[in-house]
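Left out: one protein chain. Kept in place: all the others.
What follows is subunit A.
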Amino acid sequence: MDWSRTKSIFIWVFLILNLFLYTQYLESYNEGQLIEVLGETTKKIEARLKEDNITYIALPNNNESAAYYSGQIKKFSPAEIPYSANQFTQIENENKLIVTMEKPVKLQENGGRNPFLEFLYNNVQEGDSYVLWNVDEEKREATFFQKVNNLTLYYNVRGYVKIYWDDENRVYAYEQTMLEKHEKLDKQQNLLTAIQVLQILDNKNLLKPDSQILEMNIGYSTIVQLTQTQVFAPTWEVRVKLKDGQEEIHFVNAVQGKIVELQNDLSEIVEETEDLEE
């Protein structure tokens, strides 16, 4: 037997075997690095937030799910506007009502943060399908967003109500757009958890040090705009109070995890949309 040759063969065989085992080890090590155990991720993000002095009280429950929805732009026709002796209604571009009150309507006293509810329910078509978003005391304007699947549809120029009042707390006008025929699309989607959303915002440096997470809600944002139909995606709304007392709102697509950049001034969107339509 040629021992020298056998020895060489053994050396080569073990060398190849070692190389193979080493590559296997590297692969499994790298895979291990990629897998993030949820508990650990949560701890990591919590630690990072703590480091930056970003505080929050209680985050919403995990494991929420919601579906995509669609809606059609409501075209108003004079025939279907209910008669009201106190309302003078103009229809703009078929999709917006501009209503002037013949006699201004006194706002509800002791209505708390939302003294507009009574007016909304009694005077506005399907008023209960809108939810208060913002009150601008200086301009005396209150903005309501339409609800889809009972959740707020953020900043959609086709689904809002704006109420205007005078210095005697009387509503003298409002404008309204509406999305109708809401339909669930496709199957229910599992949504990102609140902590995952904070992680996304933190990774993008959108959470500033010394800030406080005030609220996190699920709503909808418009993802697709067709000629007559729009499609809405489940969206996380994250309200943050900054060190200087200012408030910031971030929106994150709750299925895909992308930051949704919504223009936060509805009047600007209205103007832009109208320019495009012209």
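Simple rule for what comes next: a contact is a pair of C-beta atoms (placed from the backbone, for glycine too) under 8 Å apart; a residue touches a chain by one contact, two chains touch by 3 or more; residues count from 1.
The rule is simple: contacts and distances are computed from a predicted model.
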item	value
Chain left out of the displayed complex - its UniProt protein name, from "Na(+)/H(+) antiporter subunit C", "MBL fold metallo-hydrolase", "ABC transporter permease subunit" or "Electron transfer flavoprotein subunit alpha/FixB family protein"	"MBL fold metallo-hydrolase"
Options A:T23, A:N134, A:N203 or A:Q228, residue touching the unrepresented chain	A:Q228
Residue of A:Y68, A:F116, A:Y174 or A:W236 in touch with the missing chain, whole complex considered	A:Y68
Interface with the undisplayed chain - residues on subunit A	68, 70, 183, 185-186, 223-229, 231, 233, 253, 256-258, 260
